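A single protein chain has been omitted; all remaining protein chains appear in their positions.
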Amino acid sequence: MYEVDTTIEPDIIDPAKLRNGEERIDLDSEKFVKIWQGPNHPGVTGNMSLELILNGDTVVGCKTHVGYLHRGFEKLMERRRYIQNFPLVCRICVPEPDFNEYLYAAAVEELAGIQIPERAKWLRALTLEMARLASFLMWMGGQAGSFGMGTIGQWTVTHRDYVLDLFEELSGGRIYHMYIIPGGVRADMPVGYAERVEEVLAKVEKLLAEIDLIMFNNSVFKARSKGLGVIPREIIDQFGITGPNARAAGIARDIRKDDPYLVYDKLDFSIVTGEQSDAYTRARVRWLETQQSVDLIRQILAKMPKEGEIHTMLPNVLHWKIPAGQTYLRAECTRGEYGYFVVADGTGYPRRVCVRGPSYTHAVALLERLAVGTNISDVAGLMVSLHTYPPEVER
Amino acid sequence: MNPIVLQILFAAISLFVILNWGLILGGITARIQARVQGRIGIPVWQGYIDIIKNYFQRTSISHGIMFYLGPIFRVAGGVGTYMFIPAIFGSVLFSNFHFAGDVILVMYFVFFGQLGMALGAGESGHPYSAIGVSRGLAQMTAFEVPFALSVIALAAQYHTLSITDIVAAQQGGFVHWTLFTNPFAVIAGVISLLGMNMHNPFSVVIAPQEIPIGPPTEYHSSFLALLQTNRAIFNIAKLVLFMNLFFGGATTIWGMLIKTFSLYMVTIFVGVSFPRFRVDQSIRFFLRVPTVIGLAAVVFAILVF
Amino acid sequence: MSEAKIVRPDEREDKVGDGREAVGRAIRLANLDLPEADRELYCDARPQAVKPYNGILEKFANWARANSLWILGFGTGCGAIELRPLMTSRFDMYRYGIQPRPTPRQSGVFIIGGYASVKTLKRIVRSYEQMQNPKFVLALGSCTINGGMYWDSYNTINRLDHYIPVDVYIAGCMPRPEALIAGFNKLKEIIRAGKGEGANKYAENFDWYKANQKKVIRDWNMPDYNW
Partner (left out) sequence: MSKESGLNGTVTLEQSRLAGTMQEIERRFELTDAYAQRDSLGFVTVSRKDAVPLITHMRDYLGFTHLVLVTAVDVMERGILRLVYLLHNHGLCAGIGIQVEIPRGDNPVTVSRSGDADGSEESRAGTRPGHDGDTLFAPGLASTAGVSKPAYTEMDSIHHLWAQAATYQREMKEMYGVHFPGSPRIDDEFALEGWKDIPPMRRDFDTLAYSERTFFPRPGRETHDPVEYMKQNMYPDEPTPPSA
């Protein structure tokens, strides 16, 4: 049971009255304004909308509306064969589709009892980390942009583009890579790829240093983001918060460390945590994780076996029947715990695939809770700082 | 020719020059901003095309009479501001309708446009407009304080309320500029210029992310074109005013172009490197340090001159 | 006005299948049954086709329109992700005179970023109608052409041009920024040639479009024309 938030300090009405129920949020009283932020709004990430009740400049009520991007993925996957689903799953999450590809492939492999070659594991880890890097770069631009700092967004999105170029070279796709398939990966690294990755990493590191200088040391950025959207430690479990949002509150949980998948147990890294749990700390945690990601990519390239198989021989995939069973696999994406719950019923089609995106709780329950009490100007910044992504919610 | 007709003709010519300079300056600064961001940026003449396109939109929606009057007031504010500022010291063509108390009138005109806009935008009935208007007016009241203080300091320093006389007092080398004779007034004034220009960090009024895009949410087609035209004039009018008050005015057109350009670059450089304040934060900002500096300028002017 | 019959665009030739008889029925404007006092809240003005100017003036206007494309900042689908690289320094659409605007009133180009779910389609229609004539639509991705990946989905439309007029389709999943720039150049050609008359087409075939929209959007709780 979560507490009635005592942090609401509306501008005009007496907050105490609101809390003990004497004052109700009644739009006819002319003390409140209802505005919609989204879906057609530059301050909303993705395509969703917030129904906000304002009292003065303070938000006193917030409802999220999702479903603008509902494509019925889970239904479509039930009508497609296992192998036909693999180009479909990556479309669930546009900024970092590789987590979908990996989790779907891994779930199918676990149910079918397939072992993948060692080198494929490293290549998978490489793409996952590169996806993390690209996603964080994009996010950083979004966070700065939501406070009006367009310059950072211009720089980071361009650097993300360099990472996308690497993806293009590796897989042929800029946004949707369809690189990780059940049984391994689709293609091996091109000749000289590691050097080109290193070039991009050097550029990204330089950029990160600049961002540290002009974003994290900027007094206006601090004034806007410090104290914004504080997630109390005690509601972390209540709201199912994972990823950097939880780590910024000082909770050291990272699936890469706790429950290592792929090759993460062979890599050297530590869990980044913060203290204050506000937007600034979350941005800082993500900035540090971006650096960590750069480091992890270097480690992966260095430790990866130089030769080897990249794909297990599969049976004829069009006649491929997966034995009945169910499993849930999870991975640490940029926003938190990404999971696939796959139920097989012994036919060539999955019985049920349920995608658990971290935004499911961050963008709905948590945002509704945190938006109440903030200034209307900060809602966009708050939403970005939770790193929500609507298509994970509605699929 | 009747002198007043001639003066009107001259004022119209100077307004035309200023309009073009405003549009080109907008293009140039956008390109400079783009360079900082690693881009090429819009063509320098993009402002003209945008305005032409907007005048050529086929339909427009009205929300009542005040909605029409909003942009008209805004243009009246912009043109009025410029009309009473002598743009180039000693030039007949660019002297406009200057008179003995013009700095007071100009101060009024700087804010007149926003008030008119507030009425028009309120009429549109869009909640974003209303929020933008309340933000705009609140912030305007805040940056008016340091600006008014620095103007008072100048009046005390030069014992005049005429812009021409203030400029005249600053002639004879740059050490006579207010910048060097009363730096406090200049600092307070330039900070409030940042607020007036509505670039970062004081751009929350027209911010796209924090409720798009403030007062002009509902303005479109020719209304918007009118606002854009005004923006070009008003930007330069403000810059010319500040140039006259603090930076010794200009005696040639080239001096005017260079000084307004350099002054605008201050805004641009601050703009590209800062996020924006929330409106309450910007009010607090203006009422603290710049106001104290403005007071210091007044005290300084009274004590020294 | 209540007896408005459906006008079909001449270029429409595909045979009507079983589910599509609904298109043929007459539609009524939503506020017809309302009392006089409430009617103005629910505007029933139909869009009017506006005749272009004559000769050189229209050519000049079209030149200006082609070089000042203001796109509506409404990321309707996953295609919106490629708009960011397009806006930023790698591809920099600003140099072609293309700028984003946050409100539909001020924008002239609507980019439909990929699949349109039914819920989004409703907002697309509203936003599109709020834009001022002339307005242009660029549809990204295979999903707007024939459903693409989601051709059998219960919640995404298959053909965007049945709901709003589309000027340029950019195929791909998803189209690269270069493809978008090519699409914009194509759009500029269309505008310069005076063929970007989507808004007039919409006004002339209003009933057909409305019937199609109402077939999909089940809870129609808005005026027929949301200007």
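Going in written order, the chains are labelled A, B and C, and every chain counts its residues from 1.
The definition used in the following text is that contacts are C-beta pairs under 8 Å (C-beta built on N, C-alpha and C of every residue); 3 or more make two chains touch, one makes a residue touch a chain.
Values in this document were obtained by computation on a predicted structure and should not be read as measured data.
K.L.:
Among the chains present in the display, which ones are touched by the chain that isn't there?
P.N.:
A, C
K.L.:
Any idea which of C:Arg46, C:Arg159, C:Lys186 or C:Lys201 touches the chain not displayed?
P.N.:
C:Arg159
K.L.:
Of A:Asp259, A:Glu275 or A:Glu309, which residue touches the hidden chain?
P.N.:
Answer from the full complex: A:Asp259 touches the omitted chain.
K.L.:
Among the options C:Lys122, C:Lys135 or C:Lys188, which residue touches the chain absent from this view?
P.N.:
C:Lys122
K.L.:
For subunit C, which residues lie in contact with the unshown chain of the complex?
P.N.:
Residues touching the hidden chain, for subunit C, are 14-15, 17-20, 118-119, 122, 145-147, 151-159, 162, 212, 215-219.
K.L.:
List the subunit A residues touching the unshown chain?
P.N.:
Contact residues on subunit A toward the absent chain are 1-5, 18, 24-28, 34, 51, 53, 60-63, 65-67, 70, 72, 74-76, 78-79, 81, 84, 110-113, 235, 237-240, 242, 253, 258-259, 314-316, 318-321, 323-328, 330, 337, 339, 341, 343, 348, 351-352, 354, 356, 360-361, 364-366, 368-369, 372, 393-394.
Heads up, the rule we're going with is that only the chains that are shown with their structure count from here on.
K.L.:
Which label fits the chain touch graph of this model best, line, ring, star, complete or other?
P.N.:
Shape of the chain contacts: complete, all pairs touching.
K.L.:
Quick check: how many Å separate the C-alpha centres of subunit A and subunit C?
P.N.:
Between these chains, centre-to-centre, one finds 31 Å.
K.L.:
Where does subunit C touch two or more other chains at once, residue-wise?
P.N.:
73, 88-89, 102 - these are the residues of subunit C that touch more than one other chain.
K.L.:
Hunt down the residues of subunit B that sit against at least two other chains at once, touch-wise.
P.N.:
Subunit B, residues with two or more chain partners: 37-39, 128, 208, 212.
K.L.:
Residue numbers of subunit B touching subunit A in their complex, please.
P.N.:
Where subunit B meets subunit A, its residues are 36-39, 127-128, 130-131, 200-201, 203-204, 207-212, 272-281.
K.L.:
Under the touch definition given earlier, write down the residues of subunit C that touch subunit A in their complex.
P.N.:
72-78, 80-82, 84-85, 87-90, 100, 102, 104, 115, 117, 119-120, 123, 127, 149-150, 152-156, 173-174, 176
K.L.:
Please name which positions on subunit A make contact with subunit B in the complex.
P.N.:
Against subunit B, subunit A makes touches at 33-35, 37, 41-43, 57, 144-151, 154-155, 158, 214, 218, 220-221, 223-224, 375-381.
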